[in-house]
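A single protein chain has been omitted from the complex, and every remaining protein chain is retained in its original position.
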Amino acid sequence: MKMNRELVMIPGPTPVTEPIRNEMERETAAFKDPNFIEDFQQVISDLKNLWGSSEVFVVAGSGTLSMEMAISNTLKKSDPVLVISHGFFGDRMAELCERKGLEVDVLSCEWGKAVPVEEVEKKLSNKNYRAVTVTHVDTSTGTKAPLEELGKLLDKHQDTLFIVDGVCSTAGEPEFINEMGIDILLTASQKAFGVPPGLAIVWASDKALKRREKIGEISEYYADFNKWLPIMNDPSKYFGTPPVNLIWALKKSLEFIKTEGLKERFKRHQVRGKAIQKALEGIGLNILAEEGARASTISNALYPEGIDDTFRKVLKEEGVVVAGGLGPYADKLFRLGHMGNIDINELVTVISSIERTLFRLDYPVEFGKGVNIFLDNIMRN
Amino acid sequence: MKMNRELVMIPGPTPVTEPIRNEMERETAAFKDPNFIEDFQQVISDLKNLWGSSEVFVVAGSGTLSMEMAISNTLKKSDPVLVISHGFFGDRMAELCERKGLEVDVLSCEWGKAVPVEEVEKKLSNKNYRAVTVTHVDTSTGTKAPLEELGKLLDKHQDTLFIVDGVCSTAGEPEFINEMGIDILLTASQKAFGVPPGLAIVWASDKALKRREKIGEISEYYADFNKWLPIMNDPSKYFGTPPVNLIWALKKSLEFIKTEGLKERFKRHQVRGKAIQKALEGIGLNILAEEGARASTISNALYPEGIDDTFRKVLKEEGVVVAGGLGPYADKLFRLGHMGNIDINELVTVISSIERTLFRLDYPVEFGKGVNIFLDNIMRN
Amino acid sequence: MKMNRELVMIPGPTPVTEPIRNEMERETAAFKDPNFIEDFQQVISDLKNLWGSSEVFVVAGSGTLSMEMAISNTLKKSDPVLVISHGFFGDRMAELCERKGLEVDVLSCEWGKAVPVEEVEKKLSNKNYRAVTVTHVDTSTGTKAPLEELGKLLDKHQDTLFIVDGVCSTAGEPEFINEMGIDILLTASQKAFGVPPGLAIVWASDKALKRREKIGEISEYYADFNKWLPIMNDPSKYFGTPPVNLIWALKKSLEFIKTEGLKERFKRHQVRGKAIQKALEGIGLNILAEEGARASTISNALYPEGIDDTFRKVLKEEGVVVAGGLGPYADKLFRLGHMGNIDINELVTVISSIERTLFRLDYPVEFGKGVNIFLDNIMRN
Partner (left out) sequence: MKMNRELVMIPGPTPVTEPIRNEMERETAAFKDPNFIEDFQQVISDLKNLWGSSEVFVVAGSGTLSMEMAISNTLKKSDPVLVISHGFFGDRMAELCERKGLEVDVLSCEWGKAVPVEEVEKKLSNKNYRAVTVTHVDTSTGTKAPLEELGKLLDKHQDTLFIVDGVCSTAGEPEFINEMGIDILLTASQKAFGVPPGLAIVWASDKALKRREKIGEISEYYADFNKWLPIMNDPSKYFGTPPVNLIWALKKSLEFIKTEGLKERFKRHQVRGKAIQKALEGIGLNILAEEGARASTISNALYPEGIDDTFRKVLKEEGVVVAGGLGPYADKLFRLGHMGNIDINELVTVISSIERTLFRLDYPVEFGKGVNIFLDNIMRN
């Protein structure tokens, strides 16, 4: 057992703060315990109120299950769907849609760039898609999709559902279901909520729920909205045993979110994310995602000449864990999550650890420079 | 916050002992952390070795997901399947199979009785089923299916898979995958493993895996064995983020199981379960399941004349939580789980609490009588 | 690490309930942290209000330190003091007084009996004692002193301080400082408060504080009331670093005491203590303390013919830890604590475990008999 704390700054699971971890440790209650029912109700109503949706589904599972729930409940075989892909998770959505027998068109681009909204517009004017999907932030590239503009575009296509994969964004990046015309927002617990992994979370608009009705019985069972709706409206009912401790953990996370204010939370992520990216660039690390398409929740930083994935090993010795590159960027970049319930001191720690790591790898480093840039950006604005 | 402990003796979640709860509280590690990968590997290999299967799948989800995984990966549309139902969860399996477009035959009987093996035999001789499913212990009735005999019977039908729903039995009732000819065994974490809810666990035999290959691509994505197989063989790979803390909790539970010995654990459940049932009968409570078909993990006890579900409210005040009756037995019985990591003292507590509760409800009680019967059965044999 | 809980039923430390243990785990705050200062203030004011004293001292230490604080701050060399001793801890008080150079008279009696109040009266009429000390409950014998009567007697001797060692009684046995004319009440955290060991707690009446003033500077430093008084009146001041986590634990214990009500707590101990003693006698174990002088917080039960201290080893295997006999009763009895934050189910567990232990030692046992007597006494009155 290690004496000191290791800071897990991968794009999920993100650090779980102590008050949330305390919820994980509690004696598991009966899921029909009146106090637990009240807690679960609170979670559901908080999720609906904060994000402004008609319904929300909180189910034991991972983000992958969320994706499947989104698709299975809104599209049926042969339905045309447009998948905007900015990387691995966009491609996964396409694969999932194909698995479901949909007619899938994919709009993708070079990793690190964002698909221009005009291209989406063109596609939409050529075919009557039943849904457009987009990964708000693709962790493989750190690219953020222009959600607001896509929402506006889709406003003109009332029969096309707008499905947003928020796994690496929700609770960190601005997502307002009503205002942005989102029909399905899907995510998981272990990202910007700062809860351990194990919960799939899916919000649905009225339009999405109507679509669900329209498509009738589906072959999926565990992923079926219709099976969970009664429970989400009255958690004293049963379909599957809820993961009691994870729901308590999510409740605690939502308490922090309400205290902070959701908009303030988005703002915090935006300001700090930008500052981190400036700091990384100042140290000499390029960000994969192009300016204007960078996430506030994650930064994928390319290793400079002469540095390889040994970087991550050394960084772990310095107390910080980051993720490696995916696909074409394996060994070429590291992926740094900076979302959820983390504070300035933890971000300073991260930047300083990166500097120390580069130094140990014989890369020229001026200690404190990254911290300087980061704080100048945060404190002097 | 309550000063004293409430003993949650429903048929799941079962009491989570402190060493397991400590795992839930740990700082969540990166799922590619070498230590976590090792932990996950240990869990997988323990599950395979202890139950004697070719493969096992450990996935964020509930028992309902396990059921869907079992069916989706082994049967395709129009396949004939025989569902043996001893209550709510047997019926649910039938419903799930229908949802999947299977040709479903159901063998059921009066609640509390077990379907005679001869009836199953007859069915099997009349139709070439692709699978037979049975709920080992149905929590709605507390009935235990004659697993060993069914296994022997199915031995003569090599094309018919034997699918066992072990949600309320696995790790408490004898289930040996190879010896008993089981092809799929499915369960969840919050029952006889004594881990909080949130994990679906599914074992598969070679025959089941061959069937999976044969049926080709399936429409389910998250539930697809093929997606998880690479991870179960090498947990450093990724399909969906594993619920890190729950896997640690399961690992700790498996450590206790290995220390105790799996057969000794089965024996413990058997001896104590029988003793509890004798004790309940001695107090004046009839057991719904008929003699010979009673589970070792759960007892569904009918309220005597004059007692209704107020019983459960008062029992909670006495420190013990049990579940209510389902379907036709709502308000007519309570369901008492006695599986997992519980000790004699907790069972004495339960019996004594039941006596005190009956006393408070003006039912004639001789305090200590149930404890007497329970311990006579355990200690004097 | 054990799978199941071991119930520590010695006369201290007593079982620490989970909400109190959670306080032990918290990140230690600065002792000048405003929140901690408030918490400490709350503890002090609760202790004063509940027991009705002028001052209280809460200091890192054990009950032995409490004893020394009591004596050092109220008596000076050559002062005559009368020590009423009902066993080991009474004798220890005498030894401590001798160490301090006092003129010590000891009134003792056969272990298990109580010194008659008349004997005390006689002593008091013969000599002008500066203080009378008594151990309210002596854990070596389980004897309870007649506190109320002693208080009344001392009412006629206004120059004689009444010093009560409440280590094994406070928060379990009735002790009202004003009403009973107590001048010093001393105790420790790990007994009927149900807090881990590490805190010495001493209450002082106005009379005791005046005595402190009168005797001037004392040679003890850490034990000096005068050093701690400023801190007890304003915990933002410093003399020694307070044991932050233990004070939080005590605060939580006091919350439970306030919720329960102090008188109800005393009543609970009285009713249950008596019922336990009846149960033990019914099983065949004699109680050392004579009827009328039995504590509500502890029972010292003599082993029947043929049983020796192996009993405690076997009982531990049955899940319950008790203490062994002291002095002349080593190997002849066990000491069972039944004080603090324990509930009926834990007491049933204890009685049932004792029965099982006797059975395993070939002593004739009717299982459940002790539980029967215990509950008949509690539930049918």
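We call the chains A, B and C, going by the order they appear; numbering starts again at 1 in every chain.
Everything that follows uses one rule, which is that a residue touches a chain if its C-beta (ideal position, glycine included) is under 8 Å from a C-beta of that chain, and two chains touch if they have at least 3 such contacts.
From a predicted model like this one, the values you see are computed outputs, not experimental measurements.
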The listed residue (B:22, B:41, B:54 or B:286) that touches the chain absent from the view is B:22
Can you work out which residue in C:223, C:254 or C:279 touches the chain that's missing from view? C:223
Option touching the unshown chain, where A:18, A:119, A:159 or A:290 are the choices: A:18
Chain not shown, touching residues in subunit C: 5-6, 8, 10, 12-13, 15-16, 21-22, 24-33, 60-65, 67-68, 96, 99-101, 188, 190, 196-200, 217, 219-223, 239-246, 321, 323-324
Pick out the residues on subunit B that sit against the missing chain. 18, 22, 27
On subunit A, what residues meet the omitted chain? 1-5, 7, 17-19, 256, 259-260, 318-320, 341-346, 348-349, 352-353, 355-356, 359-360, 366-376, 379
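To be clear about the criterion, only the chains that are shown with their structure count from here on.
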Can you grab the rotation angle between subunit B and subunit C? Superpose on CA, round to the nearest 5°. 180
Approximately how many whole Å separate the CA-defined centres of subunit A and subunit C? 56
Give, as an integer number of Å, the spacing between the C-alpha centres of subunit C and subunit B. 47
For the pair subunit A and subunit B, the C-alpha centroid-to-centroid distance in angstrom is 34
Please list all residues of subunit A that touch 2 or more other chains. 22, 27
